[in-house]
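Structure first, then comments.
Every protein chain except one is present and positioned as in the full complex.
For chain A:
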Amino acid sequence: MFNSAKNTAVQPDSGVARCSGSRRTPCTVSTPALRAPGSRTAQAGFVLLPNLTVGRALVYAALLLMAIYYLLPLYVMLTTSFKSLDDIRAGNMLSLPQAWQGGAWVKAWAEACTGVECNGMQGFFWNSIKMTLPAVAISTILGAVNGYVVSMWRFRGSDALFTMLLVGCFIPFQVVLLPMAQVLGMLGIANTTTGLVLVHVVYGTAFTTLFFRNFYITVPDELVKAARIDGAGFWTIFLRILLPISGPIFVVCIIWQFTQIWNDFLFGVVFASGEAQPITVALNNLVNTSTGVKEYNVDMAAAIIAALPTLFVYMVAGRYFVRGLTAGAVKG
């Protein structure tokens, strides 16, 4: 049985099926191109359980522990949101609900009080959607064009411009609050969703530009030269040659911007209030509004509702996220 380990480890980069002949070990097929450098031993570990060493077992145990640690709050939130108030008071925090009840969810969505109003989270959920989607779209598109310009069309001062944009990534939120409030007031969009969109676009473009610039810098500039000789102009090169290979970085950018903007509290609480406030602000108000009993189940349901969209985005696009962050040169 152990001779199979030798077979797997010693094989050169043949890219062919590797079979040990032993009944316990399946053939593994791998092509050299798909395999990361140094992954040979890791692969052998996956295929052959006999390779499970003490060290590896410890690593897995540590990973498992951390996974539990991070998942526990989500578990508590979920179970609490389905409990009745009596159930919450009686039972312990980790126990499952005695009877699963959806009432808290309905209340959080449509009836809970966030200050004076008592219409639940629904209106503010749509506020956040109306703020986040355009802000993500606009800042991502701007970032893509900016990144394209500073990486492919160097002009006098383009490096200086990029440095200034880069500094934009490091400016704390608090610093821009007052000037931003003045600007919004002058434009007449203070306390509106439009105003919040503008704030997030301005703030996010620094990051998106950095993302796209760092991606496009890995694209050989001979590609742009070839397209120029072929007769393509500024936009044709961008739309027909660079955009089709920009998928991974778009995913990164969209996930990043979506989470940043959706989860933002400070800009929301400062620049929008009342009807226009985003869901993060509403959640805060909901939890802090006390009319009699503290309804933990409603709070938990509301918190999960507020977190759902970002969870959803990660589940759909998460696996592209890591791939996009590590995306290197585009092999032409």
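As a working rule, contacts are C-beta pairs under 8 Å (C-beta built on N, C-alpha and C of every residue); 3 or more make two chains touch, one makes a residue touch a chain; residues count from 1.
Rule of thumb we're sticking to: contacts and distances are computed from a predicted model.
Undergrad: Can you pick, from "Yip1 domain-containing protein", "tRNA N6-adenosine threonylcarbamoyltransferase", "Sn-glycerol-3-phosphate ABC transporter ATP-binding protein UgpC" or "Sarcosine oxidase subunit beta", the UniProt protein name of the chain not displayed?
TA: Hidden chain, UniProt protein name: "Sn-glycerol-3-phosphate ABC transporter ATP-binding protein UgpC".
Undergrad: Sort through A:M77, A:C118, A:A181 or A:A226 and give me the one touching the missing partner chain.
TA: A:A226
Undergrad: Can you list where chain A touches the absent chain?
TA: 220, 222-223, 225-232, 236, 240-241, 244-245, 330-332
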